[in-house]
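Okay, structure first, notes after.
The complex appears here without one of its protein chains, the remainder shown in place.
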Amino acid sequence: MSGNTTGVLFKVTTWGESHGPATGAIIDGCPPRIDLSEADIQEELDRRKPGTLSSSSPRREADRVEILSGVFEGKTTGTPISLMIRNCDAKGDAYEGLRDLYRPGHGDITYQAKYGIRDHRGGGRASGRETAGRVAAGAIARKVIAPAGITVAAWTKELGGIAARSLSLAAAETSPLRCPDPEAEKRMVERLEEARAAGDTLGGIVEIVVRGCPPGLGEPVFGKIDADLARALMGLGTIKGVEIGAGFAAARMTGSACNDPIGTDGFRTNHAGGILAGITSGAEIVIRVACKPIPSIARPQQTVDIQGRPAVITVGGRHDVSVIPRIIPICEAMVSIVLADHLMRQRAITR
Amino acid sequence: MSGNTTGVLFKVTTWGESHGPATGAIIDGCPPRIDLSEADIQEELDRRKPGTLSSSSPRREADRVEILSGVFEGKTTGTPISLMIRNCDAKGDAYEGLRDLYRPGHGDITYQAKYGIRDHRGGGRASGRETAGRVAAGAIARKVIAPAGITVAAWTKELGGIAARSLSLAAAETSPLRCPDPEAEKRMVERLEEARAAGDTLGGIVEIVVRGCPPGLGEPVFGKIDADLARALMGLGTIKGVEIGAGFAAARMTGSACNDPIGTDGFRTNHAGGILAGITSGAEIVIRVACKPIPSIARPQQTVDIQGRPAVITVGGRHDVSVIPRIIPICEAMVSIVLADHLMRQRAITR
Amino acid sequence: MSGNTTGVLFKVTTWGESHGPATGAIIDGCPPRIDLSEADIQEELDRRKPGTLSSSSPRREADRVEILSGVFEGKTTGTPISLMIRNCDAKGDAYEGLRDLYRPGHGDITYQAKYGIRDHRGGGRASGRETAGRVAAGAIARKVIAPAGITVAAWTKELGGIAARSLSLAAAETSPLRCPDPEAEKRMVERLEEARAAGDTLGGIVEIVVRGCPPGLGEPVFGKIDADLARALMGLGTIKGVEIGAGFAAARMTGSACNDPIGTDGFRTNHAGGILAGITSGAEIVIRVACKPIPSIARPQQTVDIQGRPAVITVGGRHDVSVIPRIIPICEAMVSIVLADHLMRQRAITR
Partner (left out) sequence: MSGNTTGVLFKVTTWGESHGPATGAIIDGCPPRIDLSEADIQEELDRRKPGTLSSSSPRREADRVEILSGVFEGKTTGTPISLMIRNCDAKGDAYEGLRDLYRPGHGDITYQAKYGIRDHRGGGRASGRETAGRVAAGAIARKVIAPAGITVAAWTKELGGIAARSLSLAAAETSPLRCPDPEAEKRMVERLEEARAAGDTLGGIVEIVVRGCPPGLGEPVFGKIDADLARALMGLGTIKGVEIGAGFAAARMTGSACNDPIGTDGFRTNHAGGILAGITSGAEIVIRVACKPIPSIARPQQTVDIQGRPAVITVGGRHDVSVIPRIIPICEAMVSIVLADHLMRQRAITR
């Protein structure tokens, strides 16, 4: 559970750089005899693609996934599932000017500090492109948790400071910004357009909701499921905050207001967000994450070069104005991966 | 890195229930030849004890730590350090009335769902008492990171809705509420007293600051140090939210405002909170956590019993009104443990 | 699965030095609701005690185990089980003369090389005393595998060059040397007595037999159950060789002789030793381990001191003439621990 692998039983490893030959993932520990095709995974990958809004990245990757192992005649075999996605539209040369410059807000300077070397093209390993492997793995995780009745869905709660109300998760799925509130979405689109015109970018808040999760998933005391969910989500480069249930608002509540009374038909409120003492309670799991604005902006910025000399940088390349909505399927994937792992761990102690 | 163990190289395992014979921790992987005495650990444990404010728990544990292995003639040997703290003031019988009732806001109901059995006395394994082992382990982690120049300190940023300004971390250490803003602290104490009188409890926000951390700690892509910090802190029962640097505020910023310009003498701002792409940048690491109000309130609450029948519960026992300030050394311990682990991992790839 | 912890789901950590205050073990991941008392564990520990033969160590430890957590009202709760055994008969001062000398055949010189420090008293962490924790953990592992019908038993196949025939595993249990062949045992006792008189020690071979193991335990390709069994057994200081089924004899067989034909009622032979491609087949698992003679001999030996100067050493202390029969319950414990872990892992993928 270090570096590029996560999970105890349902283990996911990703590999690949933004402008290398390919990226991919290994899913080790997937139960056998689950129907799985490349089309199943492709469907999730397609949800992650740049949209058609003008604020979307013009990079066009086919993102065609290839299953290289672990599936036989349409079913998982229990052996490692190796997935590969070729990088077809890689234009590494476009980054030549960034070889010796550190882009503010990116990992260029920290990778160099850590390793003394880095693949500077498109952020290398730290690129959002790495998340393709996560989404592919998440598609498989969904297949592990679905038979237990668990669904994972996320929606845009806020973008560029504009808040939306959740009307229906289903409505979010078909909206361009994964926002179920049409009026708010209209203003979000305007705000995105303004930011794009200004060479700037925007952040936002995504809410992830898990329904149908059985009680009992999660382990004391370091392996709590909220701890693992926080790790999974905070491990996305764009995310600077994670809260569960009432989250930061709980800090201003009294115990009598925050505690969820228990009725014969379940909890009366859900400030706990479906998790008590790190173990699922059977109530909806509700998580919100704060996404920072994309650091690649089309404005000159102050920085230093690899020798520490001052420089001004203007980041070119092909970028979105906001990680929303593309971060949505990635968040769902990470949550699904954590749930699949804990579901399997719970089965191990159940006779 | 599951269940009751955390870390890859500097590994901490805790064990023990609130009202069992003892609690403790194993620290495996601590480098050899570090000066370590029981007094070193005791000092940190004493910082975690209930205070003398009327809002503090009257439970009085000596919390006397015993080193059972891994230290020889005052120095660590590289072998597992086993620490034990006897539960002297355990009054399990006081909980007899709670044997078949689920306390709202606690893990009683989820432990029962997970395991089909639970030690109901004082929350059993889910008790805050478990954190004594974490604090003890944190004291050792501090000894690992201190020679690298790293210090970890936390302070009360908000309590019961009253915000404090950070004047100086040193001032926080000597204040009863670990709050460096005397005026705010005065109001916090009043608010605590009001809550106690009302049989209620309060939440708050703690900020943890890491100084002197070298750049380069953290690993792509699941082992990012912000991900591990979020996991370590969200794994405390009281914490419902974690944010790093600008955190949730970043969601409302533009990229041009959020990016930290890089100057020849370092970053000009610190919205990143000292971490870029999951790797430390050398800037201060800044983390804030949201603590929910303690769920043990002295008021009747609606619940069900183990057979699912409706019941009203009034939680007795000896409880604080807020986890603040006792959570402060625990947060520091968790952050120190993560840093020690990543510092050692970084050494492994450095020739 | 490094250092002092083993297992993925049924995880065992041991701690403690030969002449420190105590030794112990943490068992994390044990399923809940298993009957468990200190007496259950004590029974296994008593099997590991020095015998009453004159060739046995005169060190007399009560080896009284204390359960400190994870058991509530006689049943496991699913939380970590902490076990402690006080070192009552520790006589560390007796080792003062060995503080700066390296005993041949022991880990003194390698611990010093690794850590730059060591607890020299009785071998410190490398002492056979550490295995008390393993045996205690093994007693719990037995409780996990027994309901699945799995039994683990070992016997003395060879001692000091004298081979025994296996007549019945049950007979071994009640024999002083755990040897089911009375005639061979008589000669083994004589050989032990000769060695003791000569200030020397003897090695031997132990065979471990697992019955009732269901097919399907073990994982490709690094987590094969034979690989994990080899690791578990080779990790005992005394063991220099491990073989499974036909073992080294298989190297001299032809494929047509070595392959086990499969009949409608199972395998016709068992050269595979119950494991094919790293996964149990349902046949008996048969393992043999080679135990070296105990290195603590009562004769002068050539060595160097901590400064590298030549020296002659005569090891005093209280030692057995052979690790047999005391190694027997330890081997059984290690095998039981591996089986418990893999049984739980298999449950996790079974719906």
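Each chain gets a letter, A, B and C, in the order it is written, and its residues are counted from 1.
Basically, a residue touches a chain if its C-beta (ideal position, glycine included) is under 8 Å from a C-beta of that chain, and two chains touch if they have at least 3 such contacts.
Every value quoted in this text rests on a predicted model; they were computed, and no experiment measured them.
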{"item": "Sole residue of B:Gly16, B:Gly78, B:Gly160 or B:Gly245 that reaches the chain not shown, by the stated touch rule", "value": "B:Gly78"}
{"item": "Which of A:Arg125, A:Lys143, A:Lys157 or A:Arg196 contacts the chain that the document leaves out", "value": "A:Arg125"}
{"item": "Of C:Asp40, C:Asp63 or C:Asp228, the residue in touch with the unshown chain", "value": "C:Asp228"}
{"item": "Interface with the unshown chain - residue positions in chain B", "value": "8-9, 29, 31-32, 78-79, 147, 220, 344-345, 347-351"}
{"item": "For chain C, the residues touching the chain missing from this view", "value": "1-6, 8, 12, 14, 102, 104-107, 109-111, 113-115, 123, 125-126, 130, 158, 160-161, 195, 198-205, 215-224, 226-235, 237, 240-264, 268, 271-273, 275-282, 290-297, 299, 301-304, 308-310, 345-346, 349"}
{"item": "Hidden partner chain, residues of chain A it touches", "value": "3-5, 11, 13-17, 20-24, 26, 28-29, 32-33, 66-70, 72, 75, 77-82, 84, 114-119, 124-125"}
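What we mean here is this: only the chains that are shown with their structure count from here on.
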{"item": "Closest chain to the centre of mass proxy, which here is the mean CA position", "value": "B"}
{"item": "Between chain A and chain C, centroid-to-centroid distance (C-alpha), Å", "value": "46"}
{"item": "For chain B paired with chain C, centre-to-centre distance based on mean C-alpha positions, whole Å", "value": "38"}
{"item": "Centroid spacing, where centroids are CA-atom means, of chain A and chain B in whole angstrom", "value": "26"}
{"item": "Overlap residues in chain A, where contacts from two or more other chains coincide", "value": "8, 220, 345, 349"}
